[in-house]
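What follows is a single structure, written as structure tokens, with notes after it.
Heads up, one of the protein chains got dropped from this complex, but the rest are sitting where they should.
Note that the chains are named A and B in the order they appear, and that numbering of residues resets to 1 at the start of each chain.
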Amino acid sequence: MKAADVQKSLAAVAGVQVGAVDYAARGFHVDVTLPSQEITAVVQVLDQEGFFIESITGVDWLGEQEALAKEAAKQAAAAKKAAEKAAAEAAEQAAGEAPGDAGAVAAPAAEPPPAPAPEESPEPEEDSFEVVYDFNHFRELCRVTIRVRVPRSLPELPSISDIYPGANWHEREAHDFFGLVFTGHPDLSPLLLPEDADFHPLRKDYKP
Amino acid sequence: MSVLAADPTYETFVLNMGPQHPATHGALRVKLVMDGEYIVEAEPVLGYIHRMHEKMGENRTYHQYLPNPSRLDYLSAMACTHGHVATVERAAGIAVPERAEYLRVITVELNRVSSHLLWLGAFVLDLGGFTPLLYAMDDREQILDLLERVTGSRLTYCYFRFGGLYNDVDDDFVDGARALVKRIRDKMPMYHNLITKNVILRQRLEGIGPISAEMCRKYGATGPVARGSGIPYDVRKHEPYSVYPEFDFDVPVYEQGDSMARYLVRMDEIEQSLRIVEQGLDKLPEGPVMAEKVPKIIKPPKGDYYCAVEAARGSFGIRLVSDGTNTPYRLKLRSPCFSNVSLFGEAARGLLLADAVALFGSLDLVIPDIDR
Partner (left out) sequence: MIKMPNNPLARQSDEHPPVVQFAALDKLLNLGRANSLWPLTFGLACCAIEMMATGASRFDLDRFGAGVFRPAPKQSDVMIVAGTISKKMAPAIVTLYEQMPHPKWVIAMGNCAISGGPFVFEGQYGIVEGADKILPVDVYIPGCPPRPEALIEGLLQLEEKLTGHRRFPRVEPEVAS
């Protein structure tokens, strides 16, 4: 199987997380997550393996960290509730044993859980763009998806247009839509948008 | 710009082709740096028909987006809508009845024949022959009549639904499709006599605009462009979807990589598509054309999904990022023409201007598919 070989050779690159994906449910075989500086090394491996480039695109995860924080807070709250419930049950049990003094026992039991409070205080981590590269193979059935996260305030990552000349336009398009900056790209002028366009319409905070 | 940088006295001029030019088949502009009649640099300039399909994907629900894919590559609209519904069906886990899948394959292949016929007429028109257009359009109208009977439209079909089809076909469609297969099959020798064997056409195409297999790989070119360069890549065979594994058909491959090879690939594909249609009509099972339990509001689980289909111009893929709501979080359209035209700059280098038009026609571009 090509997918297993590719996973092995990609895993050799430092900082790369490789995972197999259920093809029937998701439509691709290998899911690769890596830090932005490793992208050229990984793409070179794919080039040697004879892959062709399908597309490069971005996903704007604006509000993701906030949602994650909310989710975490929710979970913490749920945990707190569960703990309180457990404590109340314990208290009830205790009350069953010693009726008449239940309230006094329950109050100190609910004391320990306020652990989530310090978690909310640090600033939520910055939101990021996800850059998604799709590769495919002409002869064998193996689709590789590469994901790179770059912070929204500094969306920079190395260009792969010198390895795959076809990436040139895909990167320009991603620059148009999301304002991603591919360092080393020969010409990041607008491709699909008008020549003087200075907006990035597929950002989630874009307002015309 | 390498030649220019090396010798500043090298005399060239810039020629602007398009965005309104009959040979670019729409609003595509090519900036050509010319040395006399020869092309030094060619740079396609896109975006003249950018219609925000990807932004609309984020603004509309899955059902509301149904008419959009057919306006991407309007000549093989069936295949594009097939790609869209297949992606959403994969994401939401909707099963499609067998009869619907067979009808999808039949209509997609009929649409592919009509697309190739239009390409044939327009391509030979670009090269200076007017007559084949009239023959090709005549045959194409027969296909459109047939598809109009079931879909209600001539060009931008919105026939597929999540979980099935908009309506079932009747016996007239089956009979009509059989007659059509026979009609076009009988016409093919005429086309070959009229066009393929024409010595002027051969001289305009043979050896012109060579594209190597390595170039296809580096630029991600698919479809007839890759198959004309010796790459046997066809999504229908390579990554079988729908009921294509049930069909017996060949993938025409030519090794030469020139414009003639791409021409021959498409001519052979017409015959293969007719074979698929014929087999589909023979095997067409009875049953419903719509799955019973399709949710009114589709909310695929969180995550991203990819699905590719073989459109008339190559691999058309959709990457869908779902956040669990009834609207896609991100909908990336991987259009075949975008990748196919990206190699034009390299392939056109050193060609005569007239040969670049032949190369252009042999790539078979649909501009809104490039610009999306």
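The rule is simple: a contact is a pair of C-beta atoms (placed from the backbone, for glycine too) under 8 Å apart; a residue touches a chain by one contact, two chains touch by 3 or more.
Every value quoted in this text rests on a predicted model; they were computed, and no experiment measured them.
Partner chains of the missing chain, restricted to those shown and counted over the full complex, are A, B.
The chain that is not drawn here is touched, among residues B:34, B:137 or B:213, by B:137.
Screening B:34, B:49, B:213 or B:291 against the full complex identifies B:49 as the residue touching the chain left out. Along subunit B, the points of touch with the absent chain fall at residues 19-22, 25-27, 47-52, 55-56, 59-60, 67-68, 71, 74-75, 118, 121-122, 133-135, 137-138, 140-141, 154-156, 367-368, 371. Counting over the whole complex, subunit A has residues 193-197, 199, 201, 206-208 touching the chain that is not drawn.
Here is the rule we go by: only the chains that are shown with their structure count from here on.
Mean C-alpha position of subunit A lies 33 Å from that of subunit B.
Those residues of subunit A lying in contact with subunit B across their complex are 25-28, 50-55, 57, 59-60, 132, 134, 136, 138-139, 141, 143, 145, 164-166, 168-169, 177, 190-194, 201-202.
For subunit B in complex with subunit A, the touching residues are 46-47, 50, 52, 54-55, 58, 87, 90, 93, 216-221, 226, 231-233, 238-239, 303-308, 315, 317, 319, 321, 329-330, 332, 334, 338-339, 342-343, 346, 371-372.
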